[in-house]
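Note that one protein chain is taken out, while the other chains of the complex remain in position.
Now for chain A:
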Amino acid sequence: MFLEIRQFQEAYERILHNSSSHSSCQLVIFVSCLNIDALCASKMLARLFKKQLVQLQLVPVFGYSDLKQHFEKLDDNINSVVFIGCGGMIDIETFLEIDAQEYLLEEGPEPKFKRGIYILDTHRPWNLDNLFGSQIVTCFDDGTVEESLQEQREAYEKLTKLEQEQQDDSQESDPSDTEDDEEEDTIDDERSSDEESGRKRNAETDTRRQRKARRKMIDKYDTVLEEYYSQGTTVSNSISVQVYSLISSLGETNLQYLWLTILGASSLDTAFPQIYNQLQPLLQDEVKRLSPTESAKTPETLTLNIQPDYYLFLLRHSSLYDSFFYSNYVNAKLSLWNENGKKRLHKIFARMGISLSIAQENWLYMDNKIKRELGTIFDKNLERYGLQDIVRDGFVRTFGYRGAISASEFVESVTALLEIGQVSDPDELSKHNDSILLENNKELSEAFSRRERKWVSNFWLSWDALDDNVALMRRGIKHAQYLQRSVFNTGVAVLEKKLIKHLRIYRLCVLQDGPDLDLYKNPLTLLRLGNWIMECCAESDDKQLLPMVLASLDQETETYLVAGIAPRYPRGIDDVTSRKTILNNFSVAFQQIAAETGAKVRIDNFESSIIEIKKEDLSPFLEKLTLSGLL
């Protein structure tokens, strides 16, 4: 089943109705734990349910196997399960081995079930079994079904009907009838002389023609579905915005919900700028609608306002120079990784009339005059370097007297908390891990589970950071600066050593040794590095946009973490929304090749373009990928 945006409220009311009993917790929310958007959405939902005094259990999961494990352990009396940020791309009923009949309460034209499963996921393509086939699974759709899935819907429904018929037929007639057409033809020729059998044959040919036509139809619909599933994956919308539209249909909007929504939407800005650009005007309207009109700043004001925001890395929390130096966008435009680029940056500062010593100062303590005039200075000078798109409208939140932070900076901070977590001094991170080589499989799985437990605890840390916890947020910012510096260093090393191989259809980069290799065990950090490299590549060559495969070696488990990254348009220049969205083809390709070669591959991440491969299987795998022509 699926729901349009207008019907979200019904589902909410159904969940509320089903789980508002005093006895025990009957609502479980599974959250994909390495996804900021899902984090924000689940925070909003949890707050909403808390206000209604509904008990709920929130389970962060990092991958499919974990999800299945947790799902199997669920209590019997849990009657609503919500998946946030996961589950949309696989057939939930088969994957979790759910027998719908088991939960049946009431039969009839509209059967009632004991347990309902709700999917809030924006990964596309949808699995059609969830959308049209299942009766306990309810998908929250944002209009993709109406807009672009009509053909697939028809195909799916016809196909299930035809297959049903075929089954019925084969049950009725004896098994010889289901043999291939050619074989039947030869048999027919032999006994054609007989009159009586001729009449019989007429009826037979009739049914056979029917069957043939049916098979043709099945083939036709099959190809439609095949095409649909193999087109590559993308993200269609922000989950937080979906939850926000649910909340606003309940009439419960306030600034806190809006802030979380903005965070969720801005987290998509790095990887899917087109979605953020679409959502931004809507969010701006909401901000204007909800902002209180207070003149003076008081310790209690927690206002949101729209201010010019820059594509600079953590401008409000570091120095101007550093934020230029470490920003992805500036890095790409100026090719900062080489000496020339650095000189060019200094020249920019000279032209802007900001002395280097001032630029090195922390933003908080910088000259007020420069801060005030920064917008005009940028306007005048940056166009010469193609950096004019550095300025855009952003959202800034003020925490009373404790400071202000923009949405993109907050997202950076939360992401860094998800990656590093509890460590107070990030420098320890690279030291304490002296790689222990593991011998057998048991220890290997132990290493995995240890790491995954850490991610879950990191999830709760960033969960707390969303509660206006300024101290945690500051720590996150420190982590983010550390991470960005090491990503920059690794990125420069990759570009200087020319580690990126240009294969015919994609770029390949394998990280085998390096000082910060331990950092890249986390998919989020690997994607951060991927984003940095992709943006640099997107600027440098204008001929073709190539996707990239990025792999990093994990000494501990002897595996490569491999991320497939879709190609990217260079930022700015002309309207981004007018371009076609680029789908990530790796998710499909990885799965197919893993099945073909039988390489030791773990496809567990919800982001299906991220996989883990055994050390020795990587090169044959990539060879196959190059030759497969799936990209």
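Just so we're on the same page, a contact is a pair of C-beta atoms (placed from the backbone, for glycine too) under 8 Å apart; a residue touches a chain by one contact, two chains touch by 3 or more; residues count from 1.
Heads up, the rule we're going with is that contacts and distances are computed from a predicted model.
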| item | value |
| --- | --- |
| Name of the absent chain as recorded in UniProt (options "DNA replication complex GINS protein PSF2", "Trafficking protein particle complex subunit", "Mitochondrial ribonuclease P catalytic subunit" or "Glutaredoxin") | "DNA replication complex GINS protein PSF2" |
| Candidates A:Q52, A:S148 or A:T205 - the one touching the absent chain | A:Q52 |
| Touch with the omitted chain, as defined above, among A:D76, A:E97 or A:E300 | A:E300 |
| Touch residues of chain A, complete complex, unshown partner | 51-53, 298-300 |
